[in-house]
Every structure is written in C-alpha cells, then in structure tokens.
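The complex is shown incomplete by one protein chain, all other protein chains being positioned as in the whole.
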Amino acid sequence: MAIILGDNQYGKAESRVVRIVRDTARHEIHDLNVTTALRGPFAEAYLSGDQSNVLPTDTQKNTAYAFAKTKGVEAIEQYGLELARHFVNETDPVEGARIEIEEFAWERALVDGTEHDHTWLRKGQEVRTAAITVDATGEYVIGGLKDLVLLKSTGSEFAGFLSDEFTTLPETHDRVMATALDAKWRFTSVDVEWNAVYPEIKALMVKEFATLQSLALQQTLWHMGTAVMEAFPFIAEVRLKAPNKHHFDYDLGRFGIENRGEVFFASDRAYGLIEATLLRDDAPPANDAWRASAGLA
Amino acid sequence: MAIILGDNQYGKAESRVVRIVRDTARHEIHDLNVTTALRGPFAEAYLSGDQSNVLPTDTQKNTAYAFAKTKGVEAIEQYGLELARHFVNETDPVEGARIEIEEFAWERALVDGTEHDHTWLRKGQEVRTAAITVDATGEYVIGGLKDLVLLKSTGSEFAGFLSDEFTTLPETHDRVMATALDAKWRFTSVDVEWNAVYPEIKALMVKEFATLQSLALQQTLWHMGTAVMEAFPFIAEVRLKAPNKHHFDYDLGRFGIENRGEVFFASDRAYGLIEATLLRDDAPPANDAWRASAGLA
Amino acid sequence: MAIILGDNQYGKAESRVVRIVRDTARHEIHDLNVTTALRGPFAEAYLSGDQSNVLPTDTQKNTAYAFAKTKGVEAIEQYGLELARHFVNETDPVEGARIEIEEFAWERALVDGTEHDHTWLRKGQEVRTAAITVDATGEYVIGGLKDLVLLKSTGSEFAGFLSDEFTTLPETHDRVMATALDAKWRFTSVDVEWNAVYPEIKALMVKEFATLQSLALQQTLWHMGTAVMEAFPFIAEVRLKAPNKHHFDYDLGRFGIENRGEVFFASDRAYGLIEATLLRDDAPPANDAWRASAGLA
Partner (left out) sequence: MAIILGDNQYGKAESRVVRIVRDTARHEIHDLNVTTALRGPFAEAYLSGDQSNVLPTDTQKNTAYAFAKTKGVEAIEQYGLELARHFVNETDPVEGARIEIEEFAWERALVDGTEHDHTWLRKGQEVRTAAITVDATGEYVIGGLKDLVLLKSTGSEFAGFLSDEFTTLPETHDRVMATALDAKWRFTSVDVEWNAVYPEIKALMVKEFATLQSLALQQTLWHMGTAVMEAFPFIAEVRLKAPNKHHFDYDLGRFGIENRGEVFFASDRAYGLIEATLLRDDAPPANDAWRASAGLA
C-alpha cells in the first residue's frame, strides 16, 4: 500500500487583464479575469520540491498580459485557445493547459444621446465565461455565462409534487420565479463565430425563461438548454445550474390588507438549487473539458 | 462626572421588499432594500430595559411591507416619506424617523426584439438610493446612487502635484480613470418629480465624467456636482465619494512588446479615495439629514 | 447664490501593510489595512485642477509602508499618530490628517502543543480598529473593534414593548441573542498603553454581554459601554452599533416534534440594528474625531 500523487495542476488565478483597443479615436474595452493552469510531469515539484519542470505562475501571468497585446482578446474563447496552445506547444514539459476566463461587460456612456468614444459604464450583472482545455487528446472550448439574474412575476407554477411527513409547502399556480443562471455549453469545434454566437445563446435562454409557462424550474432549464442545442449543432452539451431565488408572499392579511402576488420578501438563504446536463446522444467525449481549475469560469 | 446617553436610534435594516404591480398584463417591478430607524425618548430601553416606548423592529418591517401595497413604491423618495411620516405622526413617542432605501434596477427581457410583459433582467451595477428624515425640524430627502462604475480610457491626466521624499509617482498626461461613484444630493423640496429627476442627474454626471479633460479626479467630481446643481435649483448640496480604481500599465517592455496604454492591470487595493461636498451658499440647514442609520443609502 | 466647495478630503484607502518583526527567531506579525486622508487648502484641485498642493495618494501609501519599518506598528493607535503627525507637520499645505486602520489578528500555530516561532493562523472574526485625527485643534484617537460575533443561547428577553396595528411579534422571555458588534471608543489622551487596554475593553464587553439578563439589546449595549467607561477614565465616549442577528425558532410542531429553543433558523436579512452613543457629561469636544474617510475603521 503506497500513497501516490493523482490529478494535479497549478497556475495563476484571477489575473485582472484590461485591454483597450485605441487604434482609432473610438476605443474598445475588454475587461477580463484570467486563470491559467498547467498539467504534466510536475510530480517532482510535489514529491521532492524540484521545480525544474515548473514554469512559475508569475510567468503564466506575464504571458496572459503579453498575449492581450500580441494576440488580442476580441473573443475570450480565441484568446484562451492561443494561451493554451502556447503553453502546451512552447513549454516543453507542459502536457495540458486549462484557461478559465471571465469577461465583465461594459456599455458605452451616452452623452446627449450619442455613444461616447472612450467612456463606458459597467453593464448588467452577468459575466461571460470561457474554459479552454488543450492537451494530447485535442482542444476543448466551453462557453458560458454566470450571474444572469432573471425574474418573472407570473407564468410559473409548482404543483403535483411528492409529499411526505415533512411536506408543508402549498401548491401554487402563480408564483414569482427568479434565478441567477449559471450556464455552460461545450463546443465541438474551434472554428466558431464566438462573438456572434454568445448573444444569440443568451437571447434564446432568456426567451424560453420568459415565454414558457413553467411547471418547475427543472422544466424551464430543459427548454432553455434544448433551445440552444437545436439552434447550434456545434454545441454538444449544455450544463445548467440555477438557484431558485425564493420570493415569498408577505402575509399582509394579518393587517386586513389583500396581497394578490404583489408584495414579496426576497429571501437570501436557503434557496432551491436545480442542476441539469443536456447532451447529444452522439456527443464526442469531453475528456478533461470539464475539469476545472479555479472554477470561476 | 456622569455617563450619559447621547445620540441613539434603532430600527430594522435591510428588509428586502419586492413590489410587483400587476393591475394589467404588463407588470412593473420595484426591488428594494429598506432600512427604518426611529429616534425619540427611548433612553429607558437602554438604561433600565423598559421597552414601553419601543415599537419593535419587527413592526417597522411589517409596516414597510404593508406600505409597499397600500402606498406603493413608485418613487423611493415618496415611499420613504410616507413611512417616515407614519412613524412620526402615528406612533406617539417617536420624534424622528430615518428611512434608507436602495433600489435595484431591472430591465425588461427582450423576446424577439420586443419588451416582455412580466420578465426582467437585473440591470447594471448601480443602485439608486434615498435617505429620508422626518423630525420636528422638518422633512429632508437625500437622493443618490452608488456603485455606478465608470471608466474612461483617455482624457485623464495627473501632473504638477506636490512631491516629497516618498514621492515616486511619475506624471502622466494620458491615463485610464475609473471609479465606482457614490453620489448623494439633498433636495430642498419634497414636491419633486423624483423619477424624472433621477435619470437626468445620472446623465449629467456621466456626461461630465466623459467629456471633461480631467486634470484630477477632484476636478472631475467638482464638475459633475456643479452640473447637477446648476440644472436643479432645488438641489442644495451634493456629496461625492469616488474611489480611484487604479489601472496600471503592465510592463510589457521587458518582453520587447510595446504597450501604449493598451494593456492594464486592474488593481483591487489600495485605491485612491476622493471626497467632496458641494453646496449652495444659501443652502438651508441640513440638521439631521445626513445622520445615517445602516449607512447603506 | 453660488456653489461653494464644502468639506473635502482625499487619500489612499486600504493599503494592505504586513509587518514582520524578525529581529529574533521568534517573529511577530502585524497585518494591517491602512487608509490615509488629508485635509487642507486643496480647493484648487477641485476648482481648476491645479495639483500643486496635492501630495499624491501614491505618496501617502509609500509613507504608510515606510513608517511600518521606521516607526513600527506595535500599536496601531501609535502608528496612526505617527503617520498623521508626519503629514500635518512635514507636508506644508496639509492642515489635517485622518488615518483609519484595521488590524487582523493572527495566533501562533501550535506544533505538538508548542507555539511556533514563525507560523500563524488567522484568528477570530473580529477586527481591531483605530481612527486617528490630527489637526490644528489637537490629536484625537478612537480605538475600536468590529465584527466581534457574539451569541448567547439564553438570558435574553424581549417583552413589554409598544404595539400598533402592524405589531405581530410575540413577547419572549428566553431567546437567542446574537450580534456582530461594532464598537468605537474615544480616548482623551494619547499617552495610553494601547495594547494593554484593548483586550481589557474587549473582555469587559464580552462579560457584560454574557452575564447581564438582557431585556433588550439596547440595555445590553448600555451595560457594555458603561463597563468600559467606568474602568477607563481616559475614555470619554463609546459608540456602539449592533445588528440583532435574528435566530428564529424553526416550527417543528408541524411534524409533532417539540422544539424548546433547540433548533433555529439563522436569518441573513432583515436584521434589527441598534445604535447608541455613551459619553461623559464633561467630555472634551470631539471636533473632527468622528469624521470618517473610508469609514472602514
């Protein structure tokens, strides 16, 4: 019986890379949080402290900043591929690279109704994400978003559920449904119009959330995922994680005031948590595509 | 020499009140975080534990929810005034009330390009705030916003500053300037079109931030504040607090790569912090208008 | 009618200064979050962008780090005084300085029951604070702590309170009382054994919280504050802010299970918020002692 080193990886998490494109007076901004992780024959770093195969995490960070200039960051999926390929191809002992990226959205400031050239406001809550893995088995790109906060004030039911001795929840046919969606989708190609696809995926999911008469958050997630997969044949898998952010009717009847779904207490905790994976029955193997590093993206 | 009880107040902080208006198929949503605090002859609660003058904080919370239905929350300033007046006028021992409100913005989901009737996405980062005080000296309304995250990628300088033996900062005539603005403005009237004024104030501040060639964040704040006060004679005072969220040029020259204001490290801490109060020379007294409770709004 | 610049200040917030004392093999650690702010004739920085009186916030940060070495940080109150005096006395235009410090506590790692020389674990939740103001009127030191999380599982009542049409809270003579205390105390001297006094103040407040049969959080705060002021004649004022972190009995009776104050739901929001100021009737004027900058300390 011996102790062995199993899965391991190391890298630099959360490098805050801001890239301004200023070739013309109308600037562009890309605001990223970049995590890199390397996989390979690093056992001696653990077992004996020998660092000769270890490219410092500081170097990984420098590379992320340098590539923001030399390769650009127009699409985070492409930028992540460039970084991952570099580490695998250019750094001899590295066998696999994992890049996780969060992108924070900005919108142009409006000045007298006109978009400003070089001033922005942070936009929305949602964060676009990408997770890229490159190793001997291939290249894997997972797109995604998180913290997309959605709420519908009707069109949501919950009834006909299983009941036991601890069940006190009443059935409802009209409730508020709110979530902070975490969605990830696996591409089967790296030849994708990344920036064109992203807003379409988001719009499809928002549309399903809005228009489906929801019988459960599970059903809503299924429809959101299938809408995306039916529209984009190069997406083989969608993973969804959705907290059910409860909005409880506030009991105003105690004060002789009628509350017909108008006044709610928005609860912090506990919350429901619904998770689902949708995949094509002919999806190619994911291998390490879903193996996270920091887990931020 | 004796120990005496000085300023005191008590209340319920951060009641999360969500109000849906559903009189027609096109719903409206108001998403609030409400803090109430009462002032008055509560010394015995402290000195002897006698609660006979103390309206429970639970009751204050119930009132906030009840008023969301009976009075509505169309403008948080007005809703706050209703709450404050209620506590001062209807609850015998209460002499002063302080209401602090945060409002979280939502925008309608777009479905096939059309605004949806009952589905929303959380919008932006900024939070609209109001702080209302009612006491024997009168009624005071402070409007505001916080976490309005702004960035300009040029049009900002910092030079000609004082220098001592610990000064190493180089002068610059082109830098990124970014902040998360906290702005508060004191009204001299309670007869204001609250919801019309708010976006205009925000737009004026964004415009000044965008268009002024900034010599310092101090100067930018001054211009943002004066623009608001010149436009609205019923605003007597503006208080601004702005972190200077540093974006440092990443040194790519070490790798033979030119970085002309294109790649930045966005630093978390430390940050500059610039504060200013602007007021009219004939501003009426603020009395307790700025005395906070939870300090959230 | 003109717009004038009122109160203003500027500085560097949240410099994370870690000081290791390593003169012997048994190291010491001081882990600080330092905010500095300067007050004086800085109007032109706002009005015209002229920075000639403005010592950069970067320089203030450098000074905080330099003084951590040259002056030491054995007591944050003393270190803050050194910094404040330096800015007021050594930097010509500066008229007032405000230093706010948070100190994070560490405890020595135990190795086989023995304290280790150079390894520590972060200790507790509570943060020791200091806020120092030096200006033409004198020197002011406010000590404090925040996020001291306390809970008692009995010995707390709440009854006999005022009731109105929105009051539904039942009276109780045995409840959980929990808070995250924010306490500040104003010294009337700068010749204090800072590090000896701090743990005694904390112990006194914890003792009162524990041993007093509480009739209300207000009464508990009063006893905590008076205990401190009676013990230390050089403390002229104590300010306390205490959220009432509600622990609600979970209704197990619905399942035929008796719950006699044994199982609670710990609620996040809303929470009660009780505030009090205690001061000596002969307290010297506070002047700007309580005027915050970042408000962290």
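A, B and C label the chains in the order they appear, each numbered from 1.
Going forward, a residue touches a chain if its C-beta (ideal position, glycine included) is under 8 Å from a C-beta of that chain, and two chains touch if they have at least 3 such contacts.
None of these values were measured; they are calculated from a predicted model.
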(request) Please pick, from A:61, A:202 or A:247, the residue that touches the omitted chain in the full complex. (result) A:61
(request) Quick one: say which of A:132, A:204, A:229 or A:252 touches the chain that got left out. (result) A:229
(message) Going by the contact rule already stated, which one of C:124, C:138 or C:233 would touch the omitted chain in the full complex?
(response) C:124
(message) Which candidate, C:176, C:235 or C:294, sits in contact with the chain we can't see?
(response) C:176
(request) Name, in rising order, the residues on chain C that touch the hidden chain in the full complex. (result) 15-22, 27, 29, 31, 62, 65-66, 68-70, 106, 109-112, 116, 118-126, 148-155, 176, 203, 206-207, 209-211, 247, 250, 252, 254-255, 257-268
(request) Tell me where the left-out chain touches chain A, residue by residue. (result) 1-16, 33, 35, 37, 42, 45-59, 61-63, 66, 90-91, 93, 158-164, 166-169, 214-216, 218-219, 221-222, 225-226, 229-230, 237, 243-244, 269-282, 293-295
(message) Even though one chain is hidden, which residues of chain B still touch it in the full complex?
(response) 165-166, 168, 254-255, 268-269
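Quick note on the criterion: only the chains that are shown with their structure count from here on.
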(request) Determine how many degrees of rotation, between 0 and 180 and to the nearest 5, align the Cα atoms of chain B with the equivalent atoms in chain C. (result) 180
(request) Would you kindly say which chain has the C-alpha centre located farthest from the C-alpha centre of chain B? (result) A
(message) Could you work out how far the Cα centre of chain A sits from that of chain B, in whole Å?
(response) 30
(message) Report the inter-centroid distance (CA atoms only) between chain B and chain C in whole Å.
(response) 23
(request) Could you please state the distance in Å, as a whole number, between where the Cα atoms of chain A are centred and where those of chain C are centred? (result) 38
(message) Using the touch definition from the top, which residues of chain C touch two or more other chains?
(response) 166, 168, 269
